[in-house]
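Contents: one structure, followed by commentary.
The other protein chains are all here in position, but one chain of the complex has been omitted.
Up next is chain A:
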């Protein structure tokens, strides 16, 4: 198989919203069984790439291949049994319970006369257990905290029972403890259940700590990709984020830790010097 066992790849993608082009001739491959994290500055096209890979956005040109087949030509429900997506723009309907929201993840496995199989029951219970929301099953989703709610949405994506799972900024709007909790959960899904995960993250240090494969983007291009330990350097961070920094070893995990340079002190000194 191409790309060293990749099941999902994009080739020569041109991605645009109306007349604004986000990326041109973009080619990426998600390594099989990896926890791939996509990073880059705001508006670099990372979420757009995820939307294209999940078929939520149709590329203006190029194609997305899922198991060697053009994703646009496959039946939508078949794709949804292989590839799950947790977008940023999810809406919890009024008055929906946790169990009910999670069970909607079973939609691609259901039919008009196969609305709730014993499999559905088992997978929904398993997904709620895996994300630690089983105790909340009968609670209303709109009563939950942000961290709980995000775990519920992840449970819904898990209930879809797909070997590939794409997550668009799953930690945004969460406090640091909840961010780590969600990322630990993702790591567990990757390691214990052998799922391939692709996540867009804002925090470079989280990305470096959890990813097995890192894709750094800027202006709709892939600037570098590889294992975080191999590619995260001060030069790369400067190139991608325009941020001078030092990269040290994370004392906890040994993964790269990005420490921004203190530009404030430099400018304060310059001002003081000017006045004197």
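Simple rule for what comes next: a contact is a pair of C-beta atoms (placed from the backbone, for glycine too) under 8 Å apart; a residue touches a chain by one contact, two chains touch by 3 or more; residues count from 1.
The working rule: contacts and distances are computed from a predicted model.
Taken from the listed names "Urease accessory protein UreF", "Aspartate carbamoyltransferase", "ABC transmembrane type-1 domain-containing protein" or "Iron complex transport system permease protein", the protein name that UniProt assigns to the chain not shown is "Iron complex transport system permease protein". Within the whole complex, the absent chain has one touching residue among A:7, A:33 or A:51, and that is A:51. Here the missing chain is touched by one residue of A:6, A:160 or A:179, and it is A:160.
Among A:11, A:81 or A:202, only A:81 touches the chain left out of the display. Touch with the hidden chain on the side of chain A covers residues 17-18, 51, 54-56, 76-81, 83-97, 100-101, 104-105, 107-108, 110, 112-117, 138, 157, 160, 166.
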